[in-house]
Structures are given as C-alpha cells and as structure tokens.
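One protein chain is absent from this view; the other protein chains keep their places.
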Amino acid sequence: MEKETARIEAFSDGVFAIAVTLLVLELHVPAFDVGKKPAMLLTELKAEWPGYIAFVISFFSIFIIWVNHHKVFKQIYRRDTGLMFANGLVLFLVSLVSYPSALLARFYLSESKQVSVTIYTGLFLLINIAFNLLWYQAVKGKDLLRPGINEQAIKQLRDNFLYGFPTYLAAFIISFFFPDAAILICILLWVFWAISSKKINFTDKTHHPNPK
Amino acid sequence: MEKETARIEAFSDGVFAIAVTLLVLELHVPAFDVGKKPAMLLTELKAEWPGYIAFVISFFSIFIIWVNHHKVFKQIYRRDTGLMFANGLVLFLVSLVSYPSALLARFYLSESKQVSVTIYTGLFLLINIAFNLLWYQAVKGKDLLRPGINEQAIKQLRDNFLYGFPTYLAAFIISFFFPDAAILICILLWVFWAISSKKINFTDKTHHPNPK
Amino acid sequence: MEKETARIEAFSDGVFAIAVTLLVLELHVPAFDVGKKPAMLLTELKAEWPGYIAFVISFFSIFIIWVNHHKVFKQIYRRDTGLMFANGLVLFLVSLVSYPSALLARFYLSESKQVSVTIYTGLFLLINIAFNLLWYQAVKGKDLLRPGINEQAIKQLRDNFLYGFPTYLAAFIISFFFPDAAILICILLWVFWAISSKKINFTDKTHHPNPK
Partner (left out) sequence: MEKETARIEAFSDGVFAIAVTLLVLELHVPAFDVGKKPAMLLTELKAEWPGYIAFVISFFSIFIIWVNHHKVFKQIYRRDTGLMFANGLVLFLVSLVSYPSALLARFYLSESKQVSVTIYTGLFLLINIAFNLLWYQAVKGKDLLRPGINEQAIKQLRDNFLYGFPTYLAAFIISFFFPDAAILICILLWVFWAISSKKINFTDKTHHPNPK
C-alpha cells in the first residue's frame, strides 16, 4: 500500500529544520564598541552563556521531537483530518520554541529566571500533549497505521510516550520552585529518549527479518 | 502515469514551512531592563497578546492553505506554465503573510486597528483569489488532472473553494466597520474548512476502494 | 536509469524557497508611535512603496530562476563535481538577492538610486552567468543529461538562455544612466521567459508521446 503521508512528512521536516536553524538568530553578537578589544569581547561572549545553554537545549529538544516524529510517521501510512490537525498543533508549538528560548536566555540571570523557566517547560509540556494527541489520532482505529504492524510495536511506541507526560508535568510544576531542577529534568528526559530510541530501533529490525 | 509535479510540491512545501516558521520572529522579546523583575516581565508578556493572537491566526491560516494546496495537488499530475505561475502567485502572497500579521500585532490596540485588520483580511482575500486561479488553471482542460478523476471529486473540490471567496470578500468589507467581526469570520471559515476537509477525505477513500 | 540528482534538487529547492520567503523580513513595519493614528499609518505604508516593488521584483526573479532550474534539472540525470559547484554558485548568488533588494528598497528614493539599481542588476547579471555555467557543465559531454534527450530539446534550452546574458548585460550598463529603464528591462525579460517557458513545455510533451 502506498504511503499517503509523504507530503505531510516533507512539510513537517521543513518546519522542524527551520525551527532548529532559526534558533541561532537569538544569539547576540556584541556591538562593535563593546567587543573591539579582545578582553572585552571575551567577557561579553562569556556573559552570553545562558544564551548558549538555551540554544543547545532548544536545538536538541526540537531534534529529539523530530526523531520521535520520524519514528511515529514510519508507522503511519494513511492520513485523516484529525491526524493532519494534530500534526499541525505539534508543528505550531515547535515553531514557537525560539520565543521562550529567547526569554530564557535573556532573563536567566535576572530575578525573572523562574518565570522564564516555567514558560519554557510549559511549552514542552504542551508539545508533549500535542504529540500524544497525534499518536492517539494515529492509533485509535488502526486504519492509519502501517498494514501488518503488530501490537507489540504499538505498545512500545505508546510506552515511550507515556513517560513523557508525567515527567514534563513534573518539570513544569517543579519549575515554580526550583527552576534549575526543572531544566535538568528536561535534559535527563532526552537522555532517556536517546537510549530508549535504541531499543525501539532494535525491535523494528526484529519485525522485519526479511527486508525486501 | 508519472506525477510531474513533485518538485513544485517540494518547493511549495518549503515556502509554506518557512512562512509559518518565520512568524515567530515577529513575537517581541521584552528588553532586559523592562523584564528583569518577574511582575514586570509578566505584565510585558501579557501586553503582547495581540501578537500571540496574530501568530496563532496566521499560523493556522497558512497551515490550512497548505492543507488545501496538498489536497488540490493530489489531483494534479501534469504541469503547464499557467499552473506554475498561479502557484507562484499563491506562494508570493503566502510568503507575505508575516508582514500584515506584524502590522496587526503592533496596531491592534491603537486607533489604527481597523486599517491593520483591513490589510490583513485583504491579503487573505487575495490569497483566496490566487488559489481559485490555481484551481481554475488545473481543471480548465483536465489535461493536468489525475487520470481517471471523476466529476464528483472535481465538483467537491470546486464547491469547497466557492465558499471561500464570498466569505473572505465579506470579511474584507466588514473589516472597514467591525474589525473584530472580520477576524471572527476568518476564524470560522477555517473551522468550516477543517470540517469540510473531512468530507473530501472520505470521498477520496470511496474512489479508491482497492488501493494497490 | 536512476536519477542521481534528487538530493541536489532537494537542497536547491530549499535554498530557493528560503531565499524567496526571507525577502519579507526586509519589509519595514512602522514603529508604534509613527503608526498609531490611521492616517499616519497609511502615510507610512505608502512611503514604503519602493520596498514593495523590490519585494515583488525579487520574489518573481528568484521564482523564475527556480522555474528554469527545475526545467534544466529535468534534463540532468547524473552529477559531477563541476555541476555541483556551478549549482553551488547559482545558489550562492540567489541566497544573496535579499541584500541588494534591501539596498534598492532603502535608497531608491535617495540620490543613491542609481548605485543601488546598478548593484541589483549586477547581481542578476552574475546569476545569469552562473546559470549559463551550470548549463554548460550539464551539456558539455552529454554524459550528465537524460538518456535519449534529442538535439532539438538541448538547442531550445540553450536558446532560452542565450537571450538572458545580453539582456542582463544591457540592463546592467543602462542602469548607470537610466536606472528605471534597467529595472523595466529585467521585468520584461521575465515576461519573455514566462512566455518562452510555455513553448518548451509544449516540446517536452511532444518528445514523450507515450509516457509510461
């Protein structure tokens, strides 16, 4: 059966690729007068460190969302309106990431640190919800999934997402009290996803012992 | 028969993806001095609400135009110059959206609200006209359409677009007197398109009872 | 024979799509204080007209370069290093368009009008040269072209490009004396390309009377 979702994936890839690449525009090049002496330039660049951290975290967050998007859409063969709009919601939130990322970079060293971390983790909580919605739309009737997909593969993907929601919710709640801990939880979640990613790839291979 | 329009779709997907993702650049990050206190930052961010509304409306407008573009091009198999330039016109207007969107965000709370809403709805009226032109170019001789497409599918697609023009025209005219009503009409039209979108997908399935 | 150039086309489509879509960032949204009264906003927006003209011209210039790129690459099946770097040169110059376009928009109403028009037409002259180089790389040994392409198709494509160089050279030279005439020549050339575009499409159909 022909895969109907090629253009959805192409459009989504475009949004993901642009969203990660636009992040660099939030990095601030010091003004000429401030940076014309080497020592001053280095001081300025060092003072930008929250911007670098925000850039790294945002880049790899979006990247891992893309990896998961990729993995989910490998199992989706047909599309319906619900799926398209759930996907649209994911892309909407992903395209928004650079804004709270810029807030985080600018206000991390101010008293507004907690507010900016809460907004940041709040967006990732929303992305997680949207992603679960996308997955729910895809599996609810199984009409949209790859023909011949087995229950175990569906279960594994579902399990993979189940961890995300409580963790992001926890990070969001914790951000009100311990912003740094909230950021740390987000980072640890990606490490987990990077590792669990491996397992599902392995399973995928097991399911296709005889690739054509 | 080979589909000739793959690269047109790829280029169009690129423009749509970039157009939606660039919208975030119009959101304004408060200056450090204005936002360094949490209460001030929250006040600043709240004051940005027309920007968020404009972002949401513009994102989903472009997204729905992309959904329709996707649907129309699924039925187009060959290209001619008229089609390419009609498509170019659609892309030109879509790439422009972030500008009236930024005007709307900046001037919604000023006396210039009506002017900015009129410009905004005016652009969507033009996009609608360009889209109808694209559809007209595609169906006029049927040479460009998917071989074996039936009259009912053509009619359904055409009907889908017929509602757009009078509605956008109405929104544009109403914007001179009741700007908020004009914005509301645009939003309602998308809800309608999201719903009607469903029906056409359903029909598509009926036409291919035996997908290869 | 498999087409080797798919990823070159994808990358090129990306650059073209981004280059046209970034142009909108050069349009200037009036400051809040300048535009908060409707009459002042309209006056401000009207004063931006060279920016709109530059946007329209630059958009459709890049779009037509993309149309031609598309047409040329339909005939190219294999790649070599010369082709990749000639293509890289075209993309480099295309990615640059927004800069002279911004210069043109900003200085068209100043004494620097002629300088900005000369830079602008100069860039399109360079793009034309790079495009001819790309075409030269593609046809020089015929190894790279679509198997079975006939002499007439090659000749037609070559003729199509022959008109470009003298015209852009003329526009560039004329820009030193009559900037508006130079802009007009560029516009007329696109109209010509849009029309001649039709003829080659027609020929293409003739060559494939029995598409598989």
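Order of writing sets the chain letters: A, B and C. Residues in each chain are counted from 1.
Note that in this section a residue touches a chain if its C-beta (ideal position, glycine included) is under 8 Å from a C-beta of that chain, and two chains touch if they have at least 3 such contacts.
Note that the structure is a prediction, hence the values are computed from the model and not measured.
Asker: Any idea which of A:Phe63, A:Tyr136, A:Phe165 or A:Phe192 touches the chain not displayed?
Answerer: A:Phe63
Asker: Which listed residue, A:Ile18, A:Ala138, A:Ile174 or A:Leu189, touches the chain dropped from view?
Answerer: Candidates A:Ile18, A:Ala138, A:Ile174 or A:Leu189; residue touching the omitted chain: A:Ile18.
Asker: Hey, which of C:Ser112, C:Asn132 or C:Gln156 is the one touching the hidden chain?
Answerer: Only one listed residue reaches the unshown chain, and that is C:Ser112.
Asker: Footprint of the hidden chain on subunit A, which residues?
Answerer: 9-10, 13-14, 16-18, 20-25, 27, 29-30, 32, 35-38, 40-42, 45, 55-56, 59-60, 63, 66-67, 70, 73, 194, 197-198, 201, 211-212
Asker: Which positions on subunit C touch the chain that was left off?
Answerer: On the side of subunit C, residues 1-2, 7-8, 10-11, 13-15, 17-19, 22, 25, 79-81, 84-85, 88, 91-92, 95-96, 98-99, 102-103, 106-107, 110-112, 114-116, 119 touch the unshown chain.
One rule holds in what follows: only the chains that are shown with their structure count from here on.
Asker: Give a one-word verdict, same or different, on whether subunit A and subunit B use largely identical residue numbers at their interface, taking over half shared as same.
Answerer: different
Asker: Fit subunit A onto subunit C over the CA trace and report the rotation angle, somewhere between 0 and 180 degrees, nearest 5.
Answerer: The best-fit rotation has an angle of 180 degrees.
Asker: Based only on mean CA positions, could you tell me how far subunit A sits from subunit B in angstrom?
Answerer: 25
Asker: Quick check: how many Å separate the C-alpha centres of subunit A and subunit C?
Answerer: 36
Asker: Could you tell me which residues belong to subunit C and also touch two or more other chains?
Answerer: Those would be 18.
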